[in-house]
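Quick one: structure below, then a few questions.
One protein chain omitted, others in place.
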Amino acid sequence: MSGNNFTVSPAPHIRSGLSTRAIMYLVILALLPSGVAGIYIYGFSSLRVILISMISCVVFEAAFLKLRNRDPKIALDGSALLTGLLLAYNLPPEMPFWLPVVGGAVSIILAKQIFGGLGHNIFNPALVGRVFLQISWPVYMTTWKNPRWAVDAVSTATPLAKEGAPLFNYMDLFLGNHGGCIGEVCILALAVGAVFLLVMKIISWHIPFTFIGTVMLLTWIFGGDSMFSGDFTFHLLSGGLVLGAFFMATDYVTRPLTKKGKIIFGIGCGIMTVVIRLRGSYPEGVSYAILFMNAVVPLIDRYTKTRKYGLQK
Amino acid sequence: MKDILRFVLVLFLVNLVAAFILAGVYFITKPKIDEQEALAREEALTQVMPASVGDRLEAVEENGEVKYWKAFKGSSNKIAGYVFVAKKYGYSSVIETMVGVKAGGTITGVKVLNQNETPGLGAKIVEIVSDRTLASAIKGIFLREKKIEKKIEPYFTEQFTGRNVKDVDISNIDAITGATISSKAVVDSIKEKGLEMSNVR
Partner (left out) sequence: MLRDYARTIFFERSREEHYMKKLLREFSKGIFIENPTFRLALGLCPTLAVSTSVVNGFGMGMAATFVLVGSNIIVSCVRKFIPSKIRIPCFIVIIATFVTIVELTMKAYFPLLSKSLGIFVPLIVVNCIVLGRAEAFASKHSVANSVFDGLGMGAGFTLALVVISAIREALGNGTFLGLTILKGFDPALLFILAPGALLVIGILIGAVNYFTEKQHGA
């Protein structure tokens, strides 16, 4: 198992010292820089969205666990908090207070608890919540706020909305100086968290790097006016690609188990993202791509299942 | 062999009876359907071409198909305006609008004839804002209030009225939020067809 002790994979297993709870809180820790950046860039309203989202997720989790005759204290295992945090990171910084509450309810109840709670959900709960909100209230979900450095009061579109594209330079995109969702704008902060997770071996390189690599390759080939002239750096730095690839596609429950499976999963996510970004009617495709590939995970797992230890094929 | 003959006979009989019944129903309903269609067209025509601009409409036909209508005012022979039908594929269906213009190109009215856009999004091009709510409607039933319903136009198509076809553009028409594609289809089709019509003259 190449010393990668914290990866869920088929037997044989090496017992690690890390509990689910510890992993969850480490991921939350890794996400913190991005949240701080989001609050710094868009101001106090981002913090409000983050807090409402996290609190409502934990409350709904506890309530539903109680309804299922489970111990409501399980809600504090960090998974609901993480879902709430990821959901908030996928929301614009300013919105009516009830929107994150509804998002939290959908994420926890519809995407997670109905399937049987942590470990049984097919789809990434935070993304289900986000997509629900995106389809239901497109207006609120695309009302962006200006970053603190913006001079003019004209609200900026997200870079991926095609007309807005030329306004941004790479440095702005890298630091998060543009309209966008709370946790996806500052690539620098996300990169810090991602490196932390990789170093701690909580996530492996397979999914994020194949995902991002596929997106960059395909946008380079097809993204421009002619073949092989697409602006792949722009596609890497804008939208939720980095957040999605490192923090959401790698969700333990909804990703494939084997290395081969993860690579297939990452490439699939990349292809779907590019197809939606370049040809779809939505400007951003990361969340749909990950959800789509979540649905395929059981199939991937079946065809990439490793041989049981000591068993002849 | 005998079986097959029997099958053929039974199927033939079933189909024959069905065909006769359908023919009967068709002949009964046909005039009524035509009448309904004519009524709908008539209503749309008077809606987009107010009588104050032109009260006499004359269809211009080409190969037995109505291409557009010329409108005349009173007994004068001067063309007061035109009515035409514009179509374009929106988000999930062909959106067909009937448009009335004055001779100068000013739009007198737009009515969506056919559309099958997403309800709640694209279908809002025909939405009418009304301040009747469920509560007020129930109250109305109990109090037997007789409210005179004012004829209100859908707010999206109403924006076109009074504009010149040349100035119709997606930049100065408020698109339906979340349904830019449907809105743009209506705007573009009216602009295209309108400019084409002004060349016909």
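Note that the chains are named A and B in the order they appear, and that numbering of residues resets to 1 at the start of each chain.
By definition in this document, a residue touches a chain if its C-beta (ideal position, glycine included) is under 8 Å from a C-beta of that chain, and two chains touch if they have at least 3 such contacts.
Not measured: the values here are computed from a predicted model.
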| item | value |
| --- | --- |
| Hidden-chain contact residue, picked from the options B:T46, B:T118, B:N164 or B:S198 | B:T118 |
| Residue of B:S52, B:T133 or B:N199 touching the missing chain in the full complex | B:T133 |
| Selected from A:F132, A:F222 or A:Y282 as touching the chain missing from the view | A:F132 |
| Absent-chain interface as seen on subunit B, which is shown | 3, 6-7, 10-11, 14-15, 18, 21-22, 25-26, 29, 32-33, 36-37, 40, 114, 116, 118-121, 130, 132-134, 137, 178 |
| Hidden partner chain, residues of subunit A it touches | 96, 102, 110, 132, 135-138, 140 |
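Criterion: only the chains that are shown with their structure count from here on.
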| item | value |
| --- | --- |
| Length of the line joining the C-alpha centres of subunit A and subunit B, rounded to whole Å | 45 |
